[in-house]
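A single protein chain has been omitted from the complex, and every remaining protein chain is retained in its original position.
Moving on, here comes chain A:
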């Protein structure tokens, strides 16, 4: 295994073509544009319901000039009543509602999403949580479990010791409980599946690569648990009985027995080297899939992990060629 690999960026030298060719190309493309405009005008005269040939639009592109469509997210209009796209993305039509779903962008929370977040601020009866969305989410003091699972109204003394539960920088997993009118999310952790995270490693990936599913907690081979937050925040940890995957079947009546006093602890358990290595390998597999823009789910990640076992040392997976190979194998399998 080499110490370092340095490559020339792809396409960097492609532009250095024959100068004469470049001039020709320019002239060609000029006339192309004119032709296309002409064609566009023709279509306009005929009048089509939707403008774009494929579903992909760029910001400012005319989507339709018919007024029958209701304008949804990702669209805007001017005085002329035509509908334009405000983001780069694909067109979605539900009945008469026309919206454009952005290809990339910040995570937009929806009720029921299982997310991973990081506390940014402790405030009056609430925490502010960074979830990678436009605004920080809110976690109310009333929406958390108390240590020991005691069920009671939160009192003023709880308010004073909020930092003993969660403080700035702490990671937690939670569910989006409600949305405010400005799109900000309100979270809750009132289940043993949710709560403060420890015994593991955090990494952040684009939210667009996480596919919304019923379950976002995976038990992975190698004694590793994964929380794949819908917001693109990922938590890899050692599997424990009280961890995210172990707490699936706890009913509210057994909450008191199951919720230990240590649910807000900052201390990690003993984590053997083999699990640490597996966590490093999984995080590299996730990075490899992200590198090739492959959407991530449980089966793909396990395929990637198995494919990566060919490389004895997880460090080899940082190499771009190896990432390519892993992602190719995953795509071939799925």
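Keep this in mind: a contact is a pair of C-beta atoms (placed from the backbone, for glycine too) under 8 Å apart; a residue touches a chain by one contact, two chains touch by 3 or more; residues count from 1.
Here is the rule we use: contacts and distances are computed from a predicted model.
For the chain that is left out, the UniProt protein name among "COP9 signalosome complex subunit 8", "NADPH:adrenodoxin oxidoreductase, mitochondrial", "Ribosomal RNA-processing protein 42" or "ubiquitinyl hydrolase 1" is "Ribosomal RNA-processing protein 42". Across A:86, A:99 or A:283, the residue that sits in touch with the chain not pictured is A:283.
Contact with the omitted chain, checked across A:88, A:184, A:209 or A:271, is made by A:271. Screening A:87, A:100, A:171 or A:187 against the full complex identifies A:171 as the residue touching the chain left out. For the chain left out of this panel, the touching residue among A:98, A:129 or A:197 is A:197. Counting the whole complex, the residues of chain A in touch with the unshown chain are 1-9, 12-13, 16, 118, 120, 168-171, 196-202, 266-268, 271, 273, 276-277, 280-281, 283-284, 287, 313-320.
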